[in-house]
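Got a structure for you, written out below as structure tokens; questions coming shortly.
Heads up, one of the protein chains got dropped from this complex, but the rest are sitting where they should.
Take a look at chain A:
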Amino acid sequence: SPHFPPLENPGVRALQRQVACEPHRVTPVCWQMRGSRSKALHDRALVNCQYSMATFSTGERKRRPHGDRKSSEMTLHLKQTFEAAILTQLYPRSQIDIYVQILQADGGNYCACVNAATLATIDAGIPMRDYVCASSAGFIEDTPLADLNYVEEAAGGPQVALALLPKSDQIALLEMNSRLHEDHLEQVIEAASKACKDVYAVLDQVVRDHVHEVTTLLGE
């Protein structure tokens, strides 16, 4: 466990206004492998994620046990996404921990986690190829919808979660559940892509403002 407190991320607070889901306490920390040295990779860093939901995050207060199937699956998805984006070759035999906790779950849990973790990683100074922006999309009544909320997700229609590296248009993760006719797939991915680019614009603005502010304050 980390032996110093999590870092404060001013950028994550800005994101909380924009997205319905509010992940908080996203803390990527990079340090040397301790204890389980057998898991250390000799040529790159290991990305270790942990996803948890606060008990008050859903409509019904529910205590979630650690390591249940849904959070393990989400953890694995986050790990895959960030291993694709972070330049892990620069930190051999090290581990990067990303802990995300959902404060308010109103649809798009995975997407909000990815967006918040991107901001936190940039704030921590960990090198990445590009931002990772994620958005969900669905297909209800013959219309592709982007950024589904809880009611739309619970309706049971097809949902796609897309994590994108916006500058190069590379897909880090694409996940779909339920059934969708292949004719509609392109429209739905198009809608999700556009939503990702919109999120990217917001994240980018926040990061640039913050960098500009800090650089001006630090002076020379």
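Methods note: contacts are C-beta pairs under 8 Å (C-beta built on N, C-alpha and C of every residue); 3 or more make two chains touch, one makes a residue touch a chain; residues count from 1.
The working rule: contacts and distances are computed from a predicted model.
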UniProt protein name of the chain not shown, from "Bola-like protein", "Exosome complex component RRP4", "Protein cornichon homolog 4" or "Nicastrin": "Exosome complex component RRP4"
Residues from chain A at the interface with the omitted partner, ascending: 3-4, 7, 10, 13, 17, 30-32, 87, 91-94, 122-131, 165-168, 204, 207-219
